[in-house]
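A single protein chain has been removed from this complex, and every other one stays in its place.
Order of writing sets the chain letters: A and B. Residues in each chain are counted from 1.
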Amino acid sequence: MIADFEYFAPKTVKQALSLLSRYKGKAKIIAGGQSMLVIMKQGLLTTEYLIDIKGLAALDYIKYDEGKGLRIGALSIHRAVEKSPVVRKHFGVLSEMERNLATIQTRNWGTIGGNLCHGDPAGDVAPVLIALKAKLKLASATRERTIEVEEFSKDYLEVALGPAEMLTEIQVPTPPPHTGVACDKLMVMKGDMGIVGAAVSITLSPASGVCQDARIALSNCAAIPLRAKEAEKRLVGKVINDTLLAEAGEVASAEVSPVADVHGSAEYKREMTKVFVRRVAAKALERARAG
Amino acid sequence: MKGKAKELELTVNGKPYKLMVKPKTLLVEVLRDELKLTGTKTGCRTSSCGACTVNIDGRAVRSCSVLALQANGREVITIEGLANGEKLHPIQEAMVEHGAIECGFCTPGMVMSARALLNENPKPTREEVREAIQGNLCADEGYVKYIEAIEIAAEKMRGGQ
Partner (left out) sequence: MTETFGNYSIIGKAIPRVDARAKVTGEAKYAADIELPNMLWGQIKRSPYPHARILNIDTSKAERLPGVKAVTTGKDFGGFKWGWSRETRDEEPFTTTKVRYLYEGVAAVAAIDEETAEEACDLIEVEYEPLPGVFDPFEAMKPGAPLVHEDRPGNMCVEYHWSFGDVERAFAESHLVREDTFQTPRMAKGYLEPPAVVAHWPDPNHLVFQGAKGSPYFPYRILSRLFNLPLSNVRIIQPFIGSDFGGTKNDMVHCDYAAVMLAKKTGRPVKLVYTEFDELTTCLRRHPMWITVKTGVTRDGILKAIYLKAIADGGAYTRMSPLTMFLTGSCMTMPYKLPNFKYDGLNYFSNNPSSAAMRGHGLYHSRFAADVQMDMIAEELGIDPVEMRLRNAIENPAPGKVYETVNEVHVASCGVKECIEKVAEAVNWKGVKSGKRVEGDKAYAIGIAAATYNSGTKLSAHNACAAVIRVCEDGSVNYLTGASDVGQGSDTVTCAIAAEVLGIRLEDIDLKRVDTSFTPVDPGSYGSRVTVLAGQAAINAAQDAKRQLLEVAAQQFGVKAEEVEIKNKQVFVKSNPAKNMSWERLVRTACYETPGKVIIGRGYSTQGISLLGLADFSRGVGDIGTNYSFTAQAVGVEVDTETGMVKCTDDSVIAHDCGFPLNPPAVETQCQGGSYHQGIAAALYEEFKMDKGQTLNPNLVDYKRPRAYEAPMTKVEHVITNDPYGPFGAKEASEGSCCSAPPALVSAIYNATGVWIKNLPTEPEKVFWALKAKKEKGKGKK
């Protein structure tokens, strides 16, 4: 049973931030509620004040220009990101990720911002954004700041949002040329949370084919979405071949600290990290080579 | 004040409603308990089975996972809003004629997911049909006849092309 709360439905971002400021620490924000309502129904989350921002149309947008890259309003529903022509064209990996995120019903109401703020290390969004070097704009009544997505997750279900702060925008820079990005997760059924998941970005030097930059971000392998930095180092500065891809997988599997659950033992998840880092990096490489 | 009822204005199956609801009320509770539209089912209460699927502004959404107040100002269609008197919606007709319906508990949710699909995408591939009902659990039928029925309905709705 959901416990009672006092409810606000601010009409503007300013109103929302002002409410957050007033009820600092005692208020929770609800966007689509697709994660939040589940735990509220189980009695695992209670709040005195609930600020419903779902209706804030000002934060529901997807904008693109080549200079600034992609800017997604935090309240864009997953389905909008999935189907957006500019996303499909310029950041196809985001659309691919959304297509495997839960089910259409969830994506029709849940927001990309809400997903990020929920802070589940098994979540699909954060790793892809980390691979894309995305930033998040956080706002409070008094200031605005931007942080790397990578810095956003602190711990299991804990994100770097101040008590009076709200996520307003996701900024994804246009990747440099000859960059390939891919993602995949181990699912028993389409839409499942990944037993493990990986998102990889590889940038190649057009002349030499050497890997100039690599980012490997993993889901469900630790308490937060994890960047496998050691694995990345194995790829950077080299011409990537199958051996290196396998090596990256091995190294990544040593960097993770997966938790055993009903879906898999820690040992299995480690083994799957190897497989998925290798596979997804191979796909990213293929895309980078294709230009 | 905690739990103070708020005004909710929404359209359900074309009819406007003005209700006072406690903020924690879920949309499915308003539909079933307030409006007595029991065609929308509660199966799991954990947002996993899809039996509560309705259309909000044309999109398939789980009504158990939406605060009723978030439907303020929106248009909700439930299973009861599909048939036109005696005349069934093509999706309903196809499911009946094709023998897709067994115990029927998942059926309203399936129909609503299919409706949202075909309104947005009149010529879905088989994969797209599967994706559209991936969020609707069935325990009886094996999904085969549902998938086929939705394809049949799609063709009918396109005028048999």
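To be clear about the criterion, a contact is a pair of C-beta atoms (placed from the backbone, for glycine too) under 8 Å apart; a residue touches a chain by one contact, two chains touch by 3 or more.
Bear in mind that the values here come from a model prediction, so they are computed numbers and not experimental data.
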Which residue from B:Ala71, B:Val111 or B:Ile152 sits in contact with the chain not drawn here?
B:Val111
Of the residues B:Leu35, B:Leu69, B:Leu118 or B:Cys138, which one touches the chain left out of the display?
B:Cys138
Have a look at B:Thr11, B:Thr42 or B:Asn119 and name the one touching the chain we're not showing.
B:Thr42
Give me the chain A residues in contact with the hidden chain, please.
1, 186, 188-193, 195, 262-265, 268, 271-272, 275
Which parts of chain B face the unshown chain closely enough to count as touching?
32, 36-46, 48-49, 51, 78-80, 82-83, 88, 92, 95-108, 111, 127, 129-131, 133-134, 136-147
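We take it that only the chains that are shown with their structure count from here on.
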Express in whole angstrom the distance between the two chain centres, defined as the mean CA positions of chain A and chain B.
29
Which residues of chain B touch chain A in the complex?
1-4, 6, 22-24, 26, 45-47, 50, 53, 56, 59-62, 65-67, 69-70, 72, 113, 116, 131-132, 134-135
With touch defined as at the start, can you tell me which chain A residues reach chain B in the complex?
2-7, 9, 30, 33-34, 37-38, 40-42, 48, 50, 52, 54-55, 79, 99, 102-106, 108-109, 189-191
